[in-house]
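These notes are about the structure you will find just below.
Shown here: the complex without one of its protein chains, the others still in place.
Just so it is clear, A and B label the chains in written order, and each chain counts residues from 1 on its own.
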């Protein structure tokens, strides 16, 4: 019942297309993140699921049921707003009781349900507090509790952590994830922060400019990005992409990166995928998957900047126009001005068509 | 010379101590960062340097000169505000020119100085645009250019890139560092983002309740935090801090779940600190004996893949701790694992939370 199907979903605002034919199936009980930069269409998608906006075309199904024409109050979705939209003129108790009260539940019934949900969310001692001066994690719990009391099959969350201090976000992330485990609802989570999506979601739908770019588990989108946008957007730092041209060497296929030299030998299946290709490609690898190799076996580049951030050291390398970031452990021992020779682990190399931006894969 | 010295500076607002007996020296050409939670006194220190506040006691020296009562204009210290405060009705060029025009600098000189600063910040091509048409990073650079054009002794920045999104912040902080290097000017920087502080700063001062708790290079503070407070502030995930006790053959924490075979551990340690990346996690095989006696069992509670790293939350005894593993190890929730930590990587803390020397 609480699976969500978006079929050919389109949304236009006048001449502007906010969402271009989106197809997405979200399974019952799944935690799906809609991830992308601002203006990518993720919030529009969410608002249409909630019924706050009418699709211009396509269908939204909850289970088998078409949601066209079903008003937002009748869709049975819980919605957590970016600013939580807590009723500040009420107490925590009144906030939690709001839904059942509006549906005319009996007083005893309301008390029982509020008591249960408050207990679950550890809000019991705060029930009679006015809701206007609570800390942000309490507000988040009230917002979730207020929706959860209606026992919605679907929970929608609109960037709930974007107003939270960086230092506190980790705590809130853990809390949210545990709540989802408790309620086991289908959750759709909108965010522009790839870290949030990676750490919380079962699957991520990456969006850009109103177009769904890729859907997959966090590791799928990290390891096998469908295109250049996903490759750059996922990961911190994003994937390194170097422009070059496939070429045969005496031992097999390599990518000729011009002044940077040639890459190590491409692994078999990638080489097979590239054989027929014409034109420029982008040679991609993750900063964390770069290794320091002996001279002549990788790309020699000068260290332009070194950031040591806690457990890891980000080494920025540059040679002419080309720039690469690599992430090492702190004992890497590179300083600005050094020349480093790096090569990606063979299995981590990804190739993209420079013209279309799409990943090139075997078969 | 534009070193900035605070000697026992105290500043109160009514009954609250905003800055409490602060002493530090910011060296000439240094990128110096103040870091701490909200209301820890970061912004008050900036205001004291700028001259917007006068200290209740103590001395402030800029370039060797006592400036306690000197007006902001007399200090020649520039400020880049959090909201950048660009004038929206002026072009970027007019924004940058503004401080010079205001001071009645000759037109020819304005031209050369603006061109100079624009070249340094790579904004020559966007100077004709109004701020509204610039990207976040460009606006940032225009605001810096406006601060620098009058050739200040030092400049201050109050959380200047917090409004940018994560990806842009990563790039802008590197850019800021490069600019500061090239300009060779003293920069005092305030941020609430620990990654940013560690990335850009030559040295960091950690603040708590208006008191300076530790000053040092980022790596120094990260590797040798002076207290549990400092230890928790830098690093993500944050350092695991566990109650500890002396046991047979070393130190035990988390109800004996973690055992540190360290004979030289300080006797008065009541807590140990383990950085998530220092915790070794291996599969639990046959009572863990294969890994040596120091490995103990823990249950995997949660696995968060970051791609290049994986954060694993472990339940060990009554304690929860986080381990940061490289790559994408095949670990699932509820699995039993063996955890251990090299004695040399353990931090010891005493009764009051202060770090103990070994």
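Keep this in mind: contacts are C-beta pairs under 8 Å (C-beta built on N, C-alpha and C of every residue); 3 or more make two chains touch, one makes a residue touch a chain.
FYI, contacts and distances are computed from a predicted model.
Chemist: For the complex's missing chain, which UniProt name, "Nickel-dependent hydrogenase large subunit", "Rhodanese-related sulfurtransferase", "Sugar ABC transporter permease" or "L-serine deaminase"?
Modeler: "Sugar ABC transporter permease"
Chemist: One chain isn't shown here. Among A:4, A:50 or A:92, which residue touches it?
Modeler: Considering all chains, including the one not shown, the answer is A:50.
Chemist: Write down which of B:51, B:131, B:210 or B:273 is the residue touching the left-out chain.
Modeler: Missing-chain contact among the listed residues: B:210.
Chemist: So one chain is hidden, and I want to know which residue out of A:36, A:55 or A:99 touches that hidden chain in the complete assembly.
Modeler: Only one of A:36, A:55 or A:99 touches the chain omitted from view, namely A:99.
Chemist: For the chain that's not shown, point to the residue among A:10, A:120, A:211 or A:332 touching it.
Modeler: In the complete complex, the chain left out is touched by residue A:120.
Chemist: Of the residues A:6, A:60 or A:77, I need the one that contacts the missing chain.
Modeler: Per the contact definition at the top, the residue touching the missing chain is A:77.
Chemist: Pick out the residues on chain A that sit against the missing chain.
Modeler: Interface with the chain not displayed, on the chain A side: 50, 52, 72-74, 77-79, 81-83, 85-90, 98-99, 102-103, 120-122, 130, 132, 135-138, 141, 146-147, 150, 165, 167-168, 171, 174-175, 178, 182.
Throughout what follows, only the chains that are shown with their structure count from here on.
Chemist: Between chain A and chain B, what distance separates the C-alpha centroids? Give it in angstrom.
Modeler: 26
Chemist: What part of chain B is in contact with chain A in the complex they form?
Modeler: 37-38, 165-167, 170, 174, 177-178, 192-195, 198-199, 218-219, 222, 233-238, 275-277, 302, 304-309, 311, 313, 324, 326-328
Chemist: Considering the complex alone, what residue numbers of chain A touch chain B?
Modeler: Result: residues 37-38, 165-167, 170, 174, 177, 192-195, 198-200, 218-219, 222-223, 233-238, 286-289, 305, 307-312, 314, 316, 327, 329-330 of chain A touch chain B.
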